[in-house]
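Supplied in structure tokens, the structure appears directly below.
A single protein chain has been omitted from the complex, and every remaining protein chain is retained in its original position.
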Amino acid sequence: MIRRRSANHRSGGLQLLATVNELSASLRRGFDAESATRIADITRQLLDVRLVAITDDAELIGQSGESSRWKHVVETHARAVLERRRFDKPTLFQLTLDGEQVEVAVAALTSDDIPIGTIHVVPTVGSPLQLNELQDLAALVSSQLQLAELEQSRAYAAEAELRALRAQISPHFLHNSLTAIAGLVISDPVRARSLIAKFSEFLRASFKTQTDLTTVSEELRLVETYLELEQVRFGDRFEVALNIAPETLSVKLPFLSVQPIVENAIRHGLEARPGPGKLRIAAVDAGPEISIEVEDDGVGIDADALEEALRGTGTTSHVGILAVDTRLRSTFGPEYGLTILTGHNAGTKMVIRLPKFVHH
Amino acid sequence: MPIIAVGLVTLLTLILGTAGLRFARTTSNFFVASRSVHPAWNAFAVCGEAMSAASFLGVPALILVFGVDMLWVLVGWTIGFFLLSLFIAAPIRRFGSYTIPEFVDGRLDAPKLRPIAALLVIVASWFFLLAQLKGAGVVIRALIGTPYWVGVVAVGVLVAANLSAGGMRGITFVQGFQFFFIFLGILVPFAVISVIWLNDGDAFDDTALVTNDYPAFAAEITVRYERTITVDVPDATLVVIDGLVDGIEYDARSVMIEAGTRTIGAGADITWPAGAAAPHTASVDRLTGAEWAEPLGDKSIGGGHPLYFSVAILLANMFGIMGLPHIVSRFYTNPTGREARRTNLWVLALLTPYYAMVPLFGVIGRVVSPDLLGNGATDSATLVVGERLLDGVGSDLVTSIVAAGAAAAFLSTASGLLIAMAGALSHDILQAGVPQFRFAVWLGAAVSISAGLLVESFDINVLIGWSTSIAASSICPLLVLGIWWPGLTRRGATAAAVIGGGASTAAALTTMFGVVDRGWPFAVLATPAVWTVPLAFATGIGVSLRDSDKVVDLGHKMALMHVPERLRPESDGPRVVTETTVGA
Partner (left out) sequence: MVLVPLVAFAFALDFWPSLGRWRPLGLLPLPWLVLGPVVLFSIVVLAFFHERTALRIENEWAEPRRPIHRSANEIED
């Protein structure tokens, strides 16, 4: 809402602050017809002028003041100004408006020195236009536009990061599985075929974007598929013990929360260890919560490397774990992350806690 | 020997709870956990939870004393489960909440309502738990003769220790197993009684059941009076007294006890001759066989208003079952709403034969153990059947089986209740984690044990009655309105909970302290459900209608609860999958 106040009513500083706030609020959605109209209104009040028009890089998108059929003229002037490439001063034009001869000042709106629009101002009769005021205003609007753009870029970046985290199939695993399957194609084609089917099932599950949440039972199926695929490579080098409480099966959790942990256990725990190893996966019912534990008796994880990985500065080998932690915390809250207990050659145990019911 | 059976059941509970069931596989033959549990186990678990000391011990006791009118209790429970199936099971599973406070909070976006609902859960569960502890005290005392408090404390501590050590983690399996013990505990004696009766139709003297005579002792019997009790001796009788009667200490002397009201001291043993009319607790009117077998009539139950009482019991138990938190939480284990409802159906199918057999123990008690009418130990009616009917090994065996069943009954339900209470305290009031849960378990156990020591004089089912009244008047309306009426608002729900819960709790407390015990005031307060339940519903609806506050995202929530899940065939046959998003 734009409050009408006379130029003398408030001190210039306060007025400016109020204006800046209104401007940035208007621009939050970006530079479009609605925000342009708002800015036009604000400008008209602020500079106390007769007409204001705003264009983007080609068309009139907003105006304020008695409506006038000057769209064509505005766009012509806009083109002229934008082509000039000198944006430090407004340009003056003469034009005939409803039979009158008037002056219009046009200033460019830029973001990062790239022109994105223009602002046209027709002063009221008897009140000559201060060109400096106009230029300052144009600069202000430009800076706000720039901020809005930056804000949008930040949002895009976050979303892209989230998407990248989501499609977390480890290339390592991809490569190994396909190699293993390839090795079986001739010696055991039946098994190779069934493994390919499982592999595609696994891929399909990991690409899912329909919902962000899956159930513990589905996730465990995924883990089962994954373990079958790994088993091709490892043979009997590890043994798996399952202890799944049926009360936990329908609990919802972000998908690919357990599989990366299991993968981590195998790769960093058991693979590195000489001789056969044990893997224990348990889903435990704890009243209004459940916990899922993945334990291996392998070589343990180096504490420093882990810390770096959790801070996001480490090597990529532990990135999957970081993703799980981030996803869990962002879904359920900061107290529901991943807990890791490990020691040198003492194995590793990773625990995640999940609430049975999530409200908002 | 029976005590060994009890010990065995307890041990099994502990082991199953902590160890869970382990499935160890090598990578060469994997095993999908989600297919490992047959849905039947969910039904067994709910049954194990639902079959408590109330049905196992309490109802036969009621029938023994009051007769056929007490069957309404069982009918009420059965209808209650049916109503659960109709109205609550599927929607609440689909909503996804585990505890009732969670449901209320999620459904109404009312975090402030959560502690209130939790408080209701705690109060309703607490009375129910007291009933179980009383059952434990009675059973242990009947088996090994220890004082009442031993059983209460031992079982209370045991259950608490088990829970805080992480037991009952595999609660589905544990309670499922307990169900089998409970069911056998009723089925075996039932079969035995039937066999005896079929073989020899005169084996039971049905004088006590149908004639206009009062129950009498079939044979000479020495009755132990565990606690001080005032009885009504019908005729002057020559007895041998060893203990305190009417203030006079007798030392195994033959005495002519006069007719009228006598006070017998705790620990006294009195030997009654065959054919003597059985004394009766003075606080309850005696019933002839005919009166006992017939409903309504002139009885003194319900403060002299048996019709009101019958209907009230029916309603209270019906709505109460719909609001008992430990049962509602068990539905969560089902993967979908449809399965929750189906589980409920199986529960109903399993409970029904059980409930059909239970009354027999009250009936047979009237014939073989009329002494219980006078020594205040009616709650042990089921237990003594074995020793009264058979001798020697047979008697021991039957009693063991029954004792095991009773133990399973009160262990399973007590555990479930303590979990519900501690969970409500730690998760919904304190909103904290596992260490607080442990603390809450011990706190709840301590309070319950202390109270349990004091409730020896209350019938198990009186305690259950209070519990169900409170649940019926507060939790049930919250659930039903929350699930089926979009117009429920925060304020409406709060009003319903406070008024319904408050009124029923106040009514329970006045009867507990014996403020009134006759006539209409007693009837209305002892079984308040007839008026507290409608009151709660009306309050909830009334306040909500005048409240302009609307719930956010209402359409989504209602759809979540009521839209059925879709079927999607997987490579190994149809599986039902939910595709609703959790409001993230």
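We call the chains A and B, going by the order they appear; numbering starts again at 1 in every chain.
To be clear about the criterion, a contact is a pair of C-beta atoms (placed from the backbone, for glycine too) under 8 Å apart; a residue touches a chain by one contact, two chains touch by 3 or more.
Worth saying up front: this structure is predicted, and the values here are computed from it rather than measured.
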Omitted-chain contact residue, chosen from B:Ala40, B:Ala219, B:Ala274 or B:Ala349: B:Ala349
Residue among B:Thr78, B:Ser469 or B:Thr505 touching the omitted chain: B:Thr78
Contact partner of the left-out chain, one of B:Ser310, B:Ser412 or B:Thr527: B:Ser310
Chain not shown, touching residues in chain B: 68, 71-72, 74-75, 78-79, 82, 85-86, 90, 290, 293-297, 306-307, 310-311, 314, 338, 341-342, 345, 348-349, 352, 355-356, 359, 563-569, 571
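As a convention for this text, only the chains that are shown with their structure count from here on.
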Of chain A, residues touching chain B in the complex: 201, 210-213, 215, 217-218, 220-221, 224, 227-228, 230-231, 234, 236, 238-247, 249-250, 252, 283-289, 331, 356-360
Residues of chain B touching chain A in the complex: 20-28, 30-34, 36-37, 41-42, 96-99, 102, 105-106, 166, 169-173, 332-336, 419, 422-423, 427, 433-434, 437, 571, 578-579, 581-584
